[in-house]
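Below is one structure; the comments refer to it alone.
Every protein chain but one is kept in place in this view of the complex.
Letters are used for the chains, namely A and B, taken in the order the chains are written, and counting of residues starts over at 1 for each.
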Amino acid sequence: MFDKFPSDHALIDKAFDDLFPMFRSITGPGLEASIDYFRQFMPLEMEKVPTGSKVFDWTVPPEWHCKRARLWDPDGGLICDTDVSNLSVINYSEPVDASFSLDELEPHLFSLPNLPDAIPYVTSYYKRTWGFCLPHKVRAALKPGNYRVLIESEFKDDGGVPFASCVLPGESDREIMLTSYLCHPSLANNELSGPLALLALYRRISSWERRRYSYRFVLNPETIGSLCFLSRYHEHLKAKLEAGFIVTCIGGDMPRIRYKASRVANSVVDTVMKRLDAGKEASLIPIKYTTFTPVGGSDERQYCAPGFNLPVGQLARSAYDEYDGYHNSLDDKAFMNVAGLVKGIDTIETALRLVEIGGKPVNLSPYGEPQLGKRGLYPNLNADSTRRTSTDMVADGRLRLERMMWILNLSDGHHSVSDMADICECSMEDLRPIIERLEAEKLLSFRAEPVAS
Amino acid sequence: MFDKFPSDHALIDKAFDDLFPMFRSITGPGLEASIDYFRQFMPLEMEKVPTGSKVFDWTVPPEWHCKRARLWDPDGGLICDTDVSNLSVINYSEPVDASFSLDELEPHLFSLPNLPDAIPYVTSYYKRTWGFCLPHKVRAALKPGNYRVLIESEFKDDGGVPFASCVLPGESDREIMLTSYLCHPSLANNELSGPLALLALYRRISSWERRRYSYRFVLNPETIGSLCFLSRYHEHLKAKLEAGFIVTCIGGDMPRIRYKASRVANSVVDTVMKRLDAGKEASLIPIKYTTFTPVGGSDERQYCAPGFNLPVGQLARSAYDEYDGYHNSLDDKAFMNVAGLVKGIDTIETALRLVEIGGKPVNLSPYGEPQLGKRGLYPNLNADSTRRTSTDMVADGRLRLERMMWILNLSDGHHSVSDMADICECSMEDLRPIIERLEAEKLLSFRAEPVAS
Partner (left out) sequence: MFDKFPSDHALIDKAFDDLFPMFRSITGPGLEASIDYFRQFMPLEMEKVPTGSKVFDWTVPPEWHCKRARLWDPDGGLICDTDVSNLSVINYSEPVDASFSLDELEPHLFSLPNLPDAIPYVTSYYKRTWGFCLPHKVRAALKPGNYRVLIESEFKDDGGVPFASCVLPGESDREIMLTSYLCHPSLANNELSGPLALLALYRRISSWERRRYSYRFVLNPETIGSLCFLSRYHEHLKAKLEAGFIVTCIGGDMPRIRYKASRVANSVVDTVMKRLDAGKEASLIPIKYTTFTPVGGSDERQYCAPGFNLPVGQLARSAYDEYDGYHNSLDDKAFMNVAGLVKGIDTIETALRLVEIGGKPVNLSPYGEPQLGKRGLYPNLNADSTRRTSTDMVADGRLRLERMMWILNLSDGHHSVSDMADICECSMEDLRPIIERLEAEKLLSFRAEPVAS
């Protein structure tokens, strides 16, 4: 399959068009078809938590199957039709087949006076109601009379909430987790940008020459889906998760990507993002680092609840209050911008490559200095002429040797490579070749036990 | 009894007049009668550590019973008489029945040249001596001749040092302790203000609608009395004491109450006092927060000795070097000022009400967010129109909801409500109604185990 799409751009462009019209919700056939679509490209395994299950403080809702929802005006004109836009009905509307006066209908209509052409996106998952969403300019023109409502929906108690995940194994079973949510119907930036970025990152990371960490990819409906995933995996994550983040609203036109740190604020991803924010490492799109808040945001609110307190942050480019199209039909493919999304993916990959060397390495020869001369890493002759050379071969003012001495000295499993870069006043990228050389010499490992002290 | 005194002012006014003339010391009948007086209003239990007992590094002294002490001048005029002022004799003077020349008498006379009308208060508990205290202007007029001394005192080895305490039980057996000392004879601010404040606070706290903590009240002679109390209760306090403070010199005219923090400096009382000092919470009389010092002060020097290191601070309004009447007869009822004392008691009660919500609460549903919508604490409909409302009923820019999210997220047993107020940039009082609602919903408790993380 991958061969068919030589570029991320081409893959995203096609997948977007296929996925956009699917009539998603937090449960039901549109959501499951969407997950199936991603399974063509990633070995996702889908699981389902049955309706009625107790998930922490929540109860898993019934599946919502909505065949079609329509609203006719007194003249028989079709005002709303989910076959035209699946935003037209309140998500999780109960079935209705009846007529109403305009006054009776009014409380069931939703529109945006400030954006008179946009259809808003409205949900009511946990309290039974029904309603239609329509452009304000259509609503304003409605005349008194008899309106016919036909919502062909049904609630199924033998269903459940699905989620899907897969893992790219690495040298360590410590995991870096990338998740996104899948539940909104036809919305672009605030729905498909995240899963599509995950798909592209899966392709890239699977082609890396090596992976120090294992990489987990998760797709789930927002909130209830992450809680269902957590209900089955939170102990695994507590044991194995090194760091992770939600990818959401990663398209659009904001000139920077915002990273919202995890609650613990010291994961390897948190640290790398802080460095990118500070300009200590190069970044295609600038990163803005912000601290965790339980107010607003996405599934990180669940991962960072006090009982879990998992090191999971959130990455977004054009979020919530940063664009007019938030939760309405203006959030389309043009706004999401495939080319810009690919630049965002490039930026995330750069960050993940830093994460790869962002751990706390351990010196495997920690008792005194290792004898570097015999490995060609130190001048064998001690003379005035060698006092500015890093090895018998490298004359460089000793910069490389000095950085190597710092790395060896600080590699006790308690200092990160970021700490070392700060002490050496250089970037982590500057230290990468020295770290890889020391790994090759079996003098350094990211997976050994910390040195007792 | 309480009914007889509808106001604290009336009770304090009457009790002061009854207690002032009693001839107190660190032992003996005047002290025990004073304790008995308080037992009319509080269920204090008195205990006594026998004379000769070893109490840590100290030995409990004999009881001092002083019937009367008098000094006559060569003409038979009565110069000093404890029936007139019980400050007139050095506290713990040995018995004397003899005559002396003025030169012989001089080393046994104490007066204050700078305050020629005042009788100083002098003690010598642990080294036998005798002497008289008198106004300097009286002393200056003494003529040479034969002076008669009659000190009718006695040291009893079958007595002991008494102390008294009682507890107002609360929802938790963790204790907030209020102590004061009782040992000075006729002094007002630096003696009776503290025990009388304790009495009023006992009345108030016993009438609170609920008590999250238990409240312990302790009266003891200073230093040796707190050591005697500690010799019996220090293990109990180490296990159960949440925080406490000595109340002393709490009357007088200083425009603020000074809180001297405990040695650990992070008890719930320390934290509340720091907030009051910083103006983060409202206060009738301003609070000035100062750090602990073992130099000067009162019984906190014992509670905060390194072997105990108990979270006990000290509250004083007009202390030590802040008024002329310190340890002399100018420290009278007028200086103490009953009306001002009641304002001080109001201030302390305000602080204690903050202490009640000053702990580190625990989210009882810490795995993900609890489902707030079903409790009426979150909008059930997710639409543009509900994005600034806290619940289906409350439209408030989401302020209440945002604070609730922070409280739930930080309630891991490691963050205090003060921390939460700082993060929410509001007062603890602003958070009180939300905390009480979450307690009522069984989503929050101040008594649960911290969340593991």
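Note that in this section contacts are C-beta pairs under 8 Å (C-beta built on N, C-alpha and C of every residue); 3 or more make two chains touch, one makes a residue touch a chain.
Predicted, not measured: the structure shown is a model, and the values here were computed from it.
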{"item": "Which residue of B:139, B:327 or B:403 touches the chain not shown here", "value": "B:327"}
{"item": "Residue touching the undisplayed chain, where the options are B:112, B:151 or B:372", "value": "B:112"}
{"item": "Positions on subunit B contacted by the hidden chain, ascending", "value": "56-59, 110, 112, 120, 122-124, 126-127, 129, 223, 226-227, 230, 234, 263, 293-295, 301-302, 304-309, 327-328"}
{"item": "Interface residues of subunit A (partner: the chain not displayed)", "value": "363, 365-371, 373-374, 380-385, 398, 402, 405-406, 408-412, 451, 453"}
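One rule holds in what follows: only the chains that are shown with their structure count from here on.
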{"item": "Copies subunit A and subunit B - rotation angle from C-alpha fit, nearest 5 degrees", "value": "120"}
{"item": "Subunit A and subunit B, separation of their C-alpha mean positions in angstrom", "value": "56"}
